[in-house]
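A quick write-up on the structure given underneath.
The other protein chains are all here in position, but one chain of the complex has been omitted.
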Amino acid sequence: MIWESWSAFWEMGGSGPFVWASYGVTAILIIAELLLLRSRRVSSTRKLNRLMRAGQARKMPEVQGS
Amino acid sequence: MKARHKRLTLILGGLLLLIGATALVLSAFRENLVFFHTPTEVAEGKAPTGRTFRIGGMVETGSIRREGVEVHFAVTDTARSIPVVYSGPLPDLFKEGKGAVVQGKLGTDGVFAASEVLAKHDENYMPPEAQHAIDQAQQAAKTVQQ
Partner (left out) sequence: MSTSESRFNLYHYAAPQAFYPVAGKLAPIFAVIAAALTLAGLWIGFFKAPTDAVQGEVYRIIFIHVPAAWMSMFVFLVMAFWSAVGLAMNTRLSALMAQALAPTGAMFCFVALWTGALWGRPTWGAYWVWDARLTSQLLLLFLYLGYMALVAAVDDPRRRDKAGAILCLVGAVNVPIIYFSVKWWNTLHQGASVSLTKAPSMASIMLSGMLVMALAAWAYTIAVALYRVRVLILERERHADWVRGELTRLGEAN
């Protein structure tokens, strides 16, 4: 173990705010991307299902997608 | 029709924004392609006069001198050396014998009045013991040469 204590670990030799803001924001962005992807999958399949059930999938304008 | 118009303005707006951002970045790019000049270039008169620019090099060993709030030091590329005066906070990695980039104006007295001092570090990462060993080896090599 290279850290003398957990508080030394969190302090990061005085650079704590910089290190943890880097890792924290990265973690938040990754979680956000995964949640956005899931919500897109759910909303997209729902919308496509609705179109299909309405039997108009062929006549409907292009579904917005990216 | 209305939705189409809305989307068109959205696209045009986004495109304009993108072009603006790119233009901004490219102009910064052109201006700072030469991010700093070396002391030799400055001594040869290749650096711009009358406007702020940056000098990059090593902080000359033994040159740091503090006078009240002012810090005097010299930036060198081993061939030439430029005296610098600066008052303000210095980055942690600012040390004698290490890289630095100073921004400011060259005075008529040949002293560079810096408004900003940045530390430039190298791409080497190693634990303190390894650094210590390298320093000792270099010291030993110097002694042998002498």
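Every chain is named by a letter (A and B) in the order it is written, and numbering of its residues begins at 1.
Throughout what follows, a contact is a pair of C-beta atoms (placed from the backbone, for glycine too) under 8 Å apart; a residue touches a chain by one contact, two chains touch by 3 or more.
For clarity, every value in this text was computed on a predicted model and none was experimentally measured.
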Chains shown that the absent chain touches, full complex: A, B
Residue in contact with the excluded chain [from B:Ala79, B:Leu93 or B:Ala141]: B:Leu93
Those residues of chain A which, in the complete complex, touch the missing chain: 1-3, 9, 12-15, 18-19, 21-23, 25-26, 29-30, 33-34, 37, 40-42, 44-46, 48-49, 51-52, 57-58, 61-66
Contact footprint on chain B, counting only the chain that is left out: 7, 10-11, 14, 18, 21-22, 25-26, 28-29, 31-37, 56, 89-94, 98, 101, 116-128, 130-132
